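Shown next, in structure tokens, is the structure this report addresses.
As you look at this complex, bear in mind that one protein chain is not there, while each of the others sits in place.
The block that comes next holds subunit A.
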Amino acid sequence: DEIGLIPCPEARYNRSPIVLVENKLGVESWCVKFLLPYVHNKLLLYRQRKQWLNKDELIDITCTLLLLNPDFTTAWNVRKELILSGTLNPLKDLHLGKLALTKFPKSPETWIHRRWVLQQLIQENSLPSLVTKGNLGAVPVERIHRLVQEEMNVCSEAAGRYPSNYNAWSHRIWVLQHLGKLTVKVLLDELSSSKYWVSMHVSDHSGFHYRQFLLTSLISRTVTDNNVLVQNQMINEQNPSLQKEESAGAEAACAEEQSVDVPCHLEEELELCTELIDTYPGHETLWCHSDETLNNSHHSPATSHMAQAMDVDGLNESSSKQGYTQETKRLKRTPVQDSLGPEMEYRFIDKVLSTCRDADQARFATAYRKWLVTFLGQ
């Protein structure tokens, strides 16, 4: 489940340079300068049609090459051909990529190939029967969910192996967009599972940026669902007897998604920032994240759209969607703006400035206050 290079400049004993300990593969470094040119050359000769290699040999050679240098695009492309011809199980490449990333967590070509493989996997029709063996015979939704989860793990591992791993985080976002379809469930799951990770990596700007992406996606998701809900209600008003069952189903789904409490999540995010800023003084990322979360909470279209939908709901007596109505009541009782008010932030800044001893922390706090004054006009 992991590969690595063992620093060993000379071959002292006449034995294999491959070391396998507890499922971790090590290669003694002295052999690389012999092995890599050898396999590299073999592959190039094959590509130049000067020397034939059969399918198994190709699989072996590319595997070796990629574990030594995963940015060798040609090797990945040979494997693409093998996958398309049905000789190679695409899942093997996901595993190979995962292994390569343990040593080369940034490798751009590995991530790119991974996205190609995933795209192949979700195109049901073009799959050779090879892939339906193993545990992927399950229902497509279930299967995609498992793929998404696995990708989240791979990204998380890679992000832990290299700080602010841009490629890992952008892959993670891509997976949510293309495999996870940015559903509310997926977004909320990710919000809760990434919380621990970012708390352990407080300077990882990419990690916090990911949370911004999740929150903004949630906000636009809620707006879209609100619009659908509002439209459905308007239709219901006009044709109460028509298609009640169908729209009820869709509305129930919307209602379930509607129970996303965006202001609450933004507030939690701000609390998380505050807690981390207190615990770990002097991390610019945390302050930036705070800025943006507060910015989102004030300009969130979700809050204004919710207010609109609220009125429509009030007029529609026949509404019986409990979740939605309760949500509406909560909004009416506690105006969103105040609970995330700048007064709270000013108090927080004052507290930080009076108690902190870190010069950077003081500077960030002062800058944050300046930002509050300028951008919020408070």
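By definition in this document, a residue touches a chain if its C-beta (ideal position, glycine included) is under 8 Å from a C-beta of that chain, and two chains touch if they have at least 3 such contacts; residues count from 1.
In this text, contacts and distances are computed from a predicted model.
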Name the chain not shown, per its UniProt record: "FNTB farnesyltransferase", "Peptidase S26 domain-containing protein", "Epoxide hydrolase, soluble (SEH)" or "Trafficking protein particle complex subunit 3"? "FNTB farnesyltransferase"
Which residue of A:76, A:169, A:348 or A:368 touches the chain not shown here: A:169
Option from A:98, A:209 or A:265 whose C-beta touches the chain left out: A:209
Logged for subunit A, residues touching the omitted partner chain are 163-164, 166, 169-170, 173-174, 177, 203-206, 209, 212-213, 216, 283-285, 288, 292, 295
